[in-house]
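A single protein chain has been omitted from the complex, and every remaining protein chain is retained in its original position.
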Amino acid sequence: MPQAVLDDPDGTVAMLRDSVATLASRFPGPASVRAKRAGGRDGDAALWQAMAEAGWTGILLPEDLGGAGLTLAEQVALSEALGRALVSEPIATSAVLSSCLLGQAAQSAERDRLASGLVDGNLVLAPAWMDMHGRATVARTATGGGFTLSGAKRHVDFALSATDFLVVAETPDGAGLFSVPVGIAGLSVETAPGVDGAAIGTIRFDQCALPAESLIAEASSPNSLLDEPVLHARVALAAELAGLGSRAVEITIDYTRGRVQFGKPIASFQVIQHRLVDMWTDAEFACAAVVNAVDTMALGDARAAQMAVLAAKARAGDAAISICRRAVHLHGAMGFTDECDIGLYLKRATSLNATLGQPEDLRLEFVNLERAA
Amino acid sequence: MPQAVLDDPDGTVAMLRDSVATLASRFPGPASVRAKRAGGRDGDAALWQAMAEAGWTGILLPEDLGGAGLTLAEQVALSEALGRALVSEPIATSAVLSSCLLGQAAQSAERDRLASGLVDGNLVLAPAWMDMHGRATVARTATGGGFTLSGAKRHVDFALSATDFLVVAETPDGAGLFSVPVGIAGLSVETAPGVDGAAIGTIRFDQCALPAESLIAEASSPNSLLDEPVLHARVALAAELAGLGSRAVEITIDYTRGRVQFGKPIASFQVIQHRLVDMWTDAEFACAAVVNAVDTMALGDARAAQMAVLAAKARAGDAAISICRRAVHLHGAMGFTDECDIGLYLKRATSLNATLGQPEDLRLEFVNLERAA
Amino acid sequence: MDWNALSDDAFRDAFHDLVERRLPADLRFMRKQRPLFDEVAVWYHALAEEGWLAPVWPVEHGGMGLSPAKHMIYVEEWGRLGCPRIPDHGIGLIGPLLLEHGTEEQKAYYLPRILSGEHVWCQGYSEPGAGSDLASLRTAALRDGEDFVVNGQKIWTTLAHCANWIFALVRTSRDEKVRQRGITVLLIDMTSPGVTVRPIANLRGETDFCEVFFDEVRVPVENVVGEVDQGWNVAKSVLGHERIFLGAPTRPEIAIERLEKLAQARGAFDDPAFRSRYARHRLDLYDLGSAFERFAKVLRDGGELGADVSVLKIFTTELYQRITEETLTLAGEDARFFDDIEAGNGHVDAMNLFLDSRAPAIFGGSNEIQKNILAKAVLKLPS
Partner (left out) sequence: MDWNALSDDAFRDAFHDLVERRLPADLRFMRKQRPLFDEVAVWYHALAEEGWLAPVWPVEHGGMGLSPAKHMIYVEEWGRLGCPRIPDHGIGLIGPLLLEHGTEEQKAYYLPRILSGEHVWCQGYSEPGAGSDLASLRTAALRDGEDFVVNGQKIWTTLAHCANWIFALVRTSRDEKVRQRGITVLLIDMTSPGVTVRPIANLRGETDFCEVFFDEVRVPVENVVGEVDQGWNVAKSVLGHERIFLGAPTRPEIAIERLEKLAQARGAFDDPAFRSRYARHRLDLYDLGSAFERFAKVLRDGGELGADVSVLKIFTTELYQRITEETLTLAGEDARFFDDIEAGNGHVDAMNLFLDSRAPAIFGGSNEIQKNILAKAVLKLPS
């Protein structure tokens, strides 16, 4: 059934997929989602630790930072497999974003500490980049070599699990990436339940004093810090959505083969068959779009790469949502119950689709890029 | 099958429907379309004469002008029935528009001449209101009590058949409705084939001198002359589209019942059945929207009436196009041939849908009206 | 009081007046769509006291005896004024069935207890494995002396956890050739030994439906409605003119109000691209009103509804879904929240409605089943 067709000269992709399947049998995705939801948590510490031990939190982190130094293809294989298994730790918004943010930072003790903690799982990093209203409101004020942060960031994954926040903030000179440990004075965290079961954080800085070393990267604007990390995170999200959507098709095929109405499995009714074909088509296109993003990113044309990524995230998001909507419907009344896993797929798809750009916005960005040329 | 459910206290509606069916058996719509197309014509003189004799060219013309003085309900019943039968003389853009334009004009000999010719079929009137580029370019210049017209009007139905054009033109004081006989010096007519088989005219005025009596109505702007006529013409177009779409559903049901593939009529396949139900639904909604326009127009709230008409034209246009597209598809290869009537339905729907506003524009106008309140 | 003699406007005013006097403010426009009996009991009893509880029951049985036309106004105003849904199976379903098929004793016993709220009813039709295919149900009732002994399971039983009586379809015979035969309608006291109720959480995390298990439950034979083995005909007869309400535009109306509120708060009406998408939904809703009116007119003119009325149910449930999806798109990154999202001064329950909108396209006969019926009964397509 649908899966990204990736070059796999040394078998890494296949190995990653196997490993995810093995891990998912120890930590079944749906059970983990329900536990997080019941506990108001935003992560599963044991699961994340296991993912770190498997080497998955630093796939895109350069080797000289202790990361795996693998390519986007391996990240995509991993994210897709996690999506299939509904293992919904924030691999894109924590591991991928953190790896890219740290990877583009200059060497420093703080950077290295964070990188090594990311890889071995001793630290849990929560990037925080989205401002409370409109543009960035977190700023720095030099006070004796250090900084004072004020303002708030929202839509922070892992806000409760985090040991350290990676905060992108505006500074008088442009923008900086700040390392902010939990428990520091002036930092507060609140959460609201996410539709996919994980709590979503808002973090507030009230004259939060930081040492000089907390500034681990600088740039002229938040976007110059974020562009590359977001590009990679979007591909990872697209892959996760494609995997999730593909799996939802399979689950629905299985269900409709088993569900008998009027003396026949409902999968034998032509209308259901064609709907399943449409869903499968969406999943195939999502997978192909993700592969195209990987291939195009490897070619080195920045604009082409950006377009391919926008297309992949849009396609995979639309596909996953639309597949899961029909999947829930084809599960009949059962699909409307909380105990049936298919609803969790729909909710997870909704959340991932809304992360880092909904399809409509991404498509418009694609067209703007293409037509600006 | 789908049909506008109209109040019919005195049986006029039923009678009109019967009369159209009778007329259509003498002048079958598809044959008439093909003949017009082959001859590069824009009308069928004998057919139009028969329609006039039946009293259909002046349904909305007030009785004191010699018209039938009936209501929009009767016009809708007529237009719907003509749509069903694919009798594609320009009932909306000639008869309805002319009736309304003349109906709101003050008494004059010229007005009365046109009205009586419209009703008895001795004159063929072709309203011309759409300018060549952007806004109106036809203007009047008083020259010794008369006028000089310059400019061009496009999308004129009956431009070849016409005995007289009803030209809406800008004047120094606002706008006027001018009666322009064919054959007058400075007037030229060219045509291009329309998709529905009828030629579409562009008429040009090159310093075209007109007597003072040719001005039969005045207003502050072209829109004040056109608003009410266009409102009525849109309802008539919506009804024609609804009738055409409803008939296309029936034709397709008949065809798919008779067409055997894999040993069964294709109408027995569930996917085809559901598609036919969707098409039928579109037709039902189109008919209901037309009835709503009639009912709302009768209530006297101008804004509500306008909204209802916009909705009806948009719904019926979308429905007819979308029904006919699927109808052609369900006719298989046969549907792609010119000799199969269903293609004529698609083409006629395309033409009527594009007349006086496509659905997207009409919907936006509806929302603008509603939200302006 | 002959309500049918009132003008439509006077009748609306009377309802309005009643709501103003008797419906507590905190029960108006409730977020919860299926409140439990206790949560809305004050409104239930108020309706009963005022004689407004049972709109279509005959006057002699404590109802209002409304004509279908007046009943439509009743339902319209109910929604427009934000009245909360009450557990209505007793009023809407069991009452009318008893009136048509019940014995005099049954009517005398059950009807007043519905009006008083002493009996809260639920409806046991669906079973696991028999969703849209009611005829294949398996819950068995075996005759044993003056009782039936019931064993089996019902599912998707709405509000069973706040009901004390269940109106159940049970299988009393397997010998019949036609599977619809051999089904009997039983009225079962849920406090009887052997009845267990398990609430089922839905996608929204609420529990408005349940499983109901029957383990050797004894039900007196006088609790049969109609004839033994002929229950299918009894159950079928509940449809009638009320099928139009399945197609009412209520849910998409609520959804578009939320979409507009969020769009207003975010300035989305200034974006022509949003306006264009919104226009499509708005016109779908407007035209649904016109289509609804086409069928409502049939009822007002004293006619009966045909199978074609299902078209409303399909359209309204799909439109409800489309609008809630648009609202999530507009919500942007906030579509990740389970709870209501900020919209200016207030909040919009975007996710709540999105998830809720999954249900109506399935319950009451999935839209696919509705289309099968339309294909056969209205379009007369061959099988």
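Chains: A, B and C, in written order; residue numbering restarts at 1 for each.
Keep in mind that, in the parts below, a residue touches a chain if its C-beta (ideal position, glycine included) is under 8 Å from a C-beta of that chain, and two chains touch if they have at least 3 such contacts.
None of these values were measured; they are calculated from a predicted model.
Asks: For the unseen chain, which displayed partners does it touch in the full complex?
Replies: Looking at the complete complex, the unshown chain comes into contact with A, B, C.
Asks: Who touches the missing chain here, B:Gly58, B:Gly83, B:Gly245 or B:Gly343?
Replies: B:Gly343
Asks: Quick one: which of A:Ala31, A:Ala46 or A:Val277 touches the chain that's been left out?
Replies: Touches the omitted chain: A:Val277.
Asks: Hey, which of B:Gly43, B:Gly117, B:Gly176 or B:Gly194 is the one touching the hidden chain?
Replies: B:Gly194
Asks: Could you pull out which residues of subunit A are in touch with the chain that's been left out?
Replies: These residues touch the chain not displayed: 5, 253, 256-257, 264-265, 267-268, 270, 273-274, 276-278, 280-281, 284-285, 287-289, 291-292, 307, 311, 314-315, 360, 363-364, 366-367, 370-371.
Asks: In the complete complex, which positions of subunit B touch the hidden chain?
Replies: Residue positions of subunit B that touch the missing chain: 130, 155, 192-196, 200, 260-262, 269, 271-272, 321, 325, 328-329, 332-333, 335-339, 343, 346-347, 350-351, 353-355, 358, 360-361, 364.
Asks: Since one chain isn't shown, list which residues of subunit C touch it in the complete complex.
Replies: 271-273, 275-277
As a convention for this text, only the chains that are shown with their structure count from here on.
Asks: Averaging only over C-alpha atoms, locate the centres of subunit B and subunit C and give their separation in whole Å.
Replies: Chain centroid spacing, subunit B to subunit C, equals 44 Å.
Asks: Could you tell me the distance, in whole angstrom, between the mean C-alpha positions of subunit A and subunit B?
Replies: Between these chains, centre-to-centre, one finds 55 Å.
Asks: Return the residues of subunit A touching two or more other chains; collapse runs of consecutive numbers into ranges.
Replies: Residue numbers touching two or more other chains: 269, 271.
Asks: Where in subunit C do residues touch two or more other chains at once?
Replies: Within subunit C, residues 368, 371 contact more than one other chain.
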